[in-house]
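A single protein chain has been omitted; all remaining protein chains appear in their positions.
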Amino acid sequence: MDGAALSLAIRNSLAEVTQYADELRDLDAALGDGDLGVTVSLGAKAVIQALEDLPDDALPAEIAKTCAKAFANANPSTMAALVAGALLAGSRVWGESTTVSIDSGAEFTAAAADSIGKRGKSQVGDKTILDALAPAADALRGADTATEALERAIEAAERGVRETVGMQSMRGRASWLQERSIGLQDPGATAFLRFLEAWRDAN
Amino acid sequence: MDGAALSLAIRNSLAEVTQYADELRDLDAALGDGDLGVTVSLGAKAVIQALEDLPDDALPAEIAKTCAKAFANANPSTMAALVAGALLAGSRVWGESTTVSIDSGAEFTAAAADSIGKRGKSQVGDKTILDALAPAADALRGADTATEALERAIEAAERGVRETVGMQSMRGRASWLQERSIGLQDPGATAFLRFLEAWRDAN
Amino acid sequence: MKKLINEPENFVDEMIEGITLAHPDMVRTPRDDKRIMVRADAPRQDRVGIVTGGGSGHLPLFKGYVGAGLCSAVAIGNVFSSPSSDQIFEATKAVNGGAGVLYLYGNYGGDVFNFDLAADLAELEDIETLTVLGRDDVASQPRERSADRRGVAGIIFAYKAAGAAAERGDSLKEVAAAAEDIIDNTATMGIGLSPTILPTTGKASFDLPDGEMEIGIGIHGEPGIHRGVLETADEVAERLMRPLVEDLGLSSGDRIAVLVNGMGATPLEELYVLYRKVHRIAEELGLTVEKRYIGEYATSLEMAGASLSLLKLDDERLALLNAPASSPFFREG
Partner (left out) sequence: MKKLINEPENFVDEMIEGITLAHPDMVRTPRDDKRIMVRADAPRQDRVGIVTGGGSGHLPLFKGYVGAGLCSAVAIGNVFSSPSSDQIFEATKAVNGGAGVLYLYGNYGGDVFNFDLAADLAELEDIETLTVLGRDDVASQPRERSADRRGVAGIIFAYKAAGAAAERGDSLKEVAAAAEDIIDNTATMGIGLSPTILPTTGKASFDLPDGEMEIGIGIHGEPGIHRGVLETADEVAERLMRPLVEDLGLSSGDRIAVLVNGMGATPLEELYVLYRKVHRIAEELGLTVEKRYIGEYATSLEMAGASLSLLKLDDERLALLNAPASSPFFREG
C-alpha cells in the first residue's frame, strides 16, 4: 500500500479505536492512574488531525513520524512516549520507501517492539504492552496476505493480553502494586490489541 | 429553701435539662452555629460537679456564684458568658441571706434579666433569651406558692419563646441571617424555658 | 468522618502541643493548660502587647499570627468556641510590657463577652487595654450596621498593621487606631461548597448538597445571602468582588491589597484560578493590586470554599503591611 492508503487506514483505525477509551481507562485505573483512556482518545484525535494536514504524497516513513510527534504531545504519558519512540524507530526501517508491504510492516513492528524494550528497560513477561506487541511482530512475519497477517497478529496479541492477567507488573506505575497487580489485565497490552482489532474492523 | 436544698434542686434540674441538648443544638444550628447543645450539656456537667464540691452550708449567693464560674468556663460561648454574668448579678441581690424565698427568687431573676440586657445591649423583642427571661421574671412576682410561681413563669416563658418565632434576630450570630431569621425559634429563649421545665419535672 | 485525630476531646490540646514542639524558637505556652500561646520573647518591655483569640479549627487563624511584627499572644478556645475570660486574662498578663495591651479579635458574641470580662480583670491589675474588633464580612450586615458584622479572614490585615505599629513602638492608642483604620477599609465575602465536620459531634456543620454553593458564608458555616447552583470560578469572582468594591467605595486609581483565602479543602490551584479573575476585574475597574495573599489564611477545618478580602490602601497602610513579620505560618520581608 502507498502513503495515501496507509494514512487513510491509520485514520480509519484511530476513529474506530476511541470506542475502547472507557475500557482502557478502567483497566488503567485498576492498575495505575486511569489516564490511558485519555491518552488514546486525545492521541487518536491529534494523529488524525496531523495526518489530514500532510500532503497526499507523503512517504510512509514521514507518516509514521507525524503520528509519533502528534501522539507524543497530545497527552504525554508513558504510553504516549513509548509509542512515539516506537513509531520513530519503525519509521527508520522504512527509509525512503514509497510503499508498505507485509514484510516491511513486520519489520516496522519488530523495530517498534525493540524500541519499547530498550526505552522501557522491559521485556516480555514484565506485564506491559510488549507482551502483546512482541508476539504480534513475530506473527506478522511470513504471512501470504495482509488479511492473514493481521488475523495472526490479532491472535498472538490476544494470547499475550490474556497472559498478562497472571503476571506481576515489573515496570511503570503498575509495578508499585507489587503482588496486588497479579490477576489484572495490562492496559497497555490491551490498547495495542484494540488498535489491531480496530484496523481490521475499519478497513 | 436553704442553700443545701437550692443546690440539690439545681443539680436535679441540670441533670434533667441535658435531655434537651439535641433540640437546642438543632435550633442553634438553624440560626447560628449549633453549639448551644454542647454549652448546655458541658455547662450542666461542670455546674453539677462544682456544686458537689461545695460545703453543705454554702450560702445561696455563693452557690449562684459557683454556678456562674463553672458555667462560664465549661464552653465559653455567648450563652455561657451571658448566663454567668446574669447569675453573678442575681447573687448580688441575695447578699448574705441564708434562704431563698419566692420574692427573692423573683428579684434574682429580674437582676439576671437586667444584666443580660446590659451586657448584650439587647431588649425584649430582639429575639434572644430575654424574650423568655424577662416575662418569666415578671410572672414570678407575687405568686402564693413556689409551685404556682414556677407554673406562671413557665407559661410566660413559653409565650415568649413562641413569640420569638415571628421576630427578626437583632443580636448575636443569628442577626447575621437578617430577614432569614424570621420564622425560626430562638435557641437561647428555648434553653431558658427548658431549664424551668426541668426544674418542675425534677423537683 | 475522615479525620486524622485521636480522642476528639484531646484534639485542641494535641494540636497545640504539636505546634509548640515544632516551633519552640517562635512560640511557647506559658501556662500548664496550654490554651495560651505567646511569642517566645514575650513580654517585650515598652511595646504594646496584642492579644487575639477565638475558637480552634481555623488554622492558621488565630494561633498562626503570633510572632514578631504580629500578635503577641493568643487565647485558644475549643473548636469554633471562645476561649474563657480567665485564659484571655492570663494571656494579657503574659505579654504586658508596661505599654498596654490591644485586644484584636473577631466580632463574635462569645468572644466579645469573654474579652470584655478579661478587660475588667486587667483593669483591676492596672493593665490598660483597648479593643478593636474584626468585622469585615459584608454578607453578615449591611454597611449601615457594619459595627455588627462578623469578623473573618480580613482580620489578618489588621494583625499585620497593628503588629508593625507595636513593633516600631507606637502607643496603645496609636496601635489601636492603626488596627481600626485597617478594619474600616477592609471588606470580605466568602463562598462555601461543602460543610465541615465537627470532631466532637462527627456531624456536618451545615447542610449543602453537592453541586450547590452558599454565597456569603461565615467561617463557622453561618448561612450567607444566596444559595444556588455552583457557578464558574469567574462568576463567583464577580459575585464576591462587586459588593466589596461597592462597600469600600473603590474607584479607578485606588490601590488595594487582595486576599484570596482557602477555607480548607479547596485546592490552591482553584484559588489561583479565582485570583486570576479578581485581578482582571481590578484591572477593568482601574484598581491597582499592590499586595496579594493567596492561600489558606483563615480556614474552617475541611470546608471547601474560599473568601475574597479587599483592603483599600494608602501609603501608611501599605508601609505597615510591608514591615517585616514572622511567625510559624506567616512571613513578610
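Read from first to last, the chains carry the letters A, B and C; within each, the first residue is number 1.
Throughout what follows, contacts are C-beta pairs under 8 Å (C-beta built on N, C-alpha and C of every residue); 3 or more make two chains touch, one makes a residue touch a chain.
Fair warning: this is a prediction, and the values are worked out from it, not measured in the lab.
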Touching partners, among the displayed chains, of the absent chain: A, C
Among C:257, C:287 or C:304, the residue in touch with the chain that has been omitted: C:304
Candidates A:119, A:141, A:162 or A:200 - the one touching the absent chain: A:119
Touching residues (missing chain, whole complex) on subunit A: 29, 32-35, 38, 72-73, 75-78, 80-82, 85, 119-120, 171-173, 175-178, 180
Hidden partner interface residues of subunit C, rising order: 1-7, 11, 14-19, 21-22, 56-57, 59-60, 191, 193-194, 210-211, 230, 232-234, 236, 264-276, 279, 292, 294, 296, 299, 301-302, 304, 306, 331
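Everything that follows uses one rule, which is that only the chains that are shown with their structure count from here on.
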Where subunit A and subunit C are represented by their mean Cα positions, the distance between them in whole Å: 56
Interchain centroid distance [CA atoms averaged], subunit B/subunit C, Å: 32
